[in-house]
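Structure record follows, encoded as structure tokens.
A single protein chain has been omitted from the complex, and every remaining protein chain is retained in its original position.
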Amino acid sequence: MPTSNSSTEPAIEIAGLAKRFANGVEALAGVDLVIEAGSFVVVLGPSGAGKSTLLRCINGLETPSAGRTIVEDRSVEKRSLRSIRSHVAMVFQHFNLVGRLNVMTNVLCGRLGKRSTLASLIYLMRKDDLGVARRALDRVGLTDRAWDRADRLSGGQQQRVGIARALAQEPSIMLADEPVASLDPAISEEILDLLSEIQKQGITMVVSLHQVDYARRYAERIIGLNDGRVVFDGTPEALSDAVLETIYGRRNGSNGLAHG
Amino acid sequence: MQSSRPFTDAGMAAMAWPTASGLPSRAVVLGAVGICVVLTAALSMLELGRGGFLASLGRLFEYVGNIIATPDWEYAPTVASKMLETVEMAFLGTALAVVMSLPLGLLAARNSAPHPAVSHTIRAIMTTIRSLPELMWALFFVTAVGLGPLPGVAAIALVSIGYLGKFLAEAIEAVPDAAVEGVVVHGANRMQVRFYALMPQAWPDFIAVTFYVFEHNVRAATVLGIVGAGGIGYDMTMAMRLFRYDRLALILLAIYLAVTILDRLSDRIRARVI
Partner (left out) sequence: MRDLSPLPRKRVNAFPLWLAALAALFVVVTRDLEIDFRALAWGAADMGEFLGRFETPDFSRLSRYLMLMGETVAMGLWGTALAFLGAFVIAPFAARNLSPHPLIYRVARELLNFLRAMPDLLFAMLFVAAMGLGPLPGVLAIGMHVTGFLGKVFAENLERVDPGAYEAVRASGAGFLQTVMWAGWPSVLQETVGYTIFILDRNVRMAAILGLVGAGGIGFEIKTTMGLFQYDQAAALVLVVGTTILAIDYLSAWARRKVR
């Protein structure tokens, strides 16, 4: 269950976050951000802007070179990863399911953070965990495919399984890293609608996208990222063409992928 | 984060597997039961050491402890030269096998043999050769040509021909018909088909396998000395019989080093050549 419905309490605080990769690429060059609980935030920007890296720093999949992240009053570091990850769920661009396992087992993965038993190693889980998984599956509308192998599902269905897995964690925060980049438009909208409904039920939603129209439609707040820096932070209404140019423009002055 | 105590009565009833029935799938259960049955049956066929299993293990640890104790470093030059001899045996055997398995592989493949009878016969010969271990072949050759590295080289070469020949034949048979057609259509005769369509496709895999075979042969060569077919195996047997644990330590170390270094080298060269 989400911890708090108060929209004034920060769920995520990011201060001075920077990340330089081993090959010299500077993905994040100093990001300061506060995300309130229960909001729908879209991180918008071209590919390579650092959107993925930003999200992955929040749940510890990347370790920043500088700065820190505080999630629900806990600092993200090696020791706290397990407890943070039990409240922060992630949805991936390429779904990241275990293809050979059935849908229900994939969704059950979401419960692993809460159960570190020996029994879980042989796939023996508590019935209440199975109940949570089943409810999550029902929420995304895939109960009838529960026992099918995950790699037999279509792209959109697999992403819904990914979302169910995230829901099974009973998270307070959900991070979606380019959740619809691999899906066609009709399905993309279904997925984003689903994420929007989930957010309305009280889960903080942070979604990274590169499609401007989706950002405009679903976000309560848009954070424009370019070259690892925040270049815009405001409502969708404030997203003018001039602003878009700062988001999608390249350092050398040429224009990137600005779609209207 | 709570951890449950799953093995109480109430606990067990509250757990299930993620399948439609709540129990593991039939294939898994049958497989697990089957394996247990087979292994138990096998156990009854094995008469284990006198004094029991644990006593035997105890003696093993004691033996290993003796070996690790104090190696006889003055023995090192002898060990080095014997190890070199062992490696040379493996190299020669492999090289000979490569050369001889090329024509044999071509003849054994159904799509490049002049007649099915030829391919069947050669296949059968290669299977027979392969079914006996190098050690037995070495024994056989020792009776013919006497002691020394020659019988060892012959044994290694023979068994390697069995493997390389079979592999080459399968690789040639796996060449898609389309590749052959492309050449035949331009008027190639059988020999030309072999060299322009079949061999080039089968060649890279064959070379890769040659390296694996070499790695295997180095290991095989280390033991052939037991029957007098050259290499460090003889020294090892002697050291064990005379309880010279200090020399044994050195011999084992030399074998480990040689095999590891050659394995790495072989992997590197294979990566460059492919």
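So that you can tell them apart, the chains are marked A and B in the order they are listed, and the count of residues begins at 1 in each.
Simple rule for what comes next: a residue touches a chain if its C-beta (ideal position, glycine included) is under 8 Å from a C-beta of that chain, and two chains touch if they have at least 3 such contacts.
Since we're looking at a predicted model, the values are computed, not measured.
From the options A:Gly110, A:Gly156, A:Pro179 or A:Gly224, the residue with contact to the chain not on display is A:Gly110.
Contact residues of chain B toward the unshown chain are 38-39, 41-43, 45-50, 53, 56-57, 59-60, 62-64, 67, 85, 88-89, 91-92, 95, 127-128, 131-133, 135-136, 139-141, 143-146, 148-150, 153-154, 219-220, 222-223, 226, 230, 236-237, 240, 252, 255-256, 259-260, 263, 273. Residues of chain A in touch with the missing chain: 59, 61, 82, 85-86, 89-90, 92, 94-101, 105, 109-114, 116, 120-123, 162, 165-166, 169.
The rule is short, and it goes like this: only the chains that are shown with their structure count from here on.
Between chain A and chain B the centroid-to-centroid distance comes to 49 Å (mean Cα coordinates, whole Å).
In the complex of the two chains, the chain B residues touching chain A come out as 1-4, 6, 14-20, 24. Partner chain B is touched in their complex by these residues of chain A: 82-83, 86, 102, 104-105, 108, 113-119, 123-128, 130, 133, 146-147.
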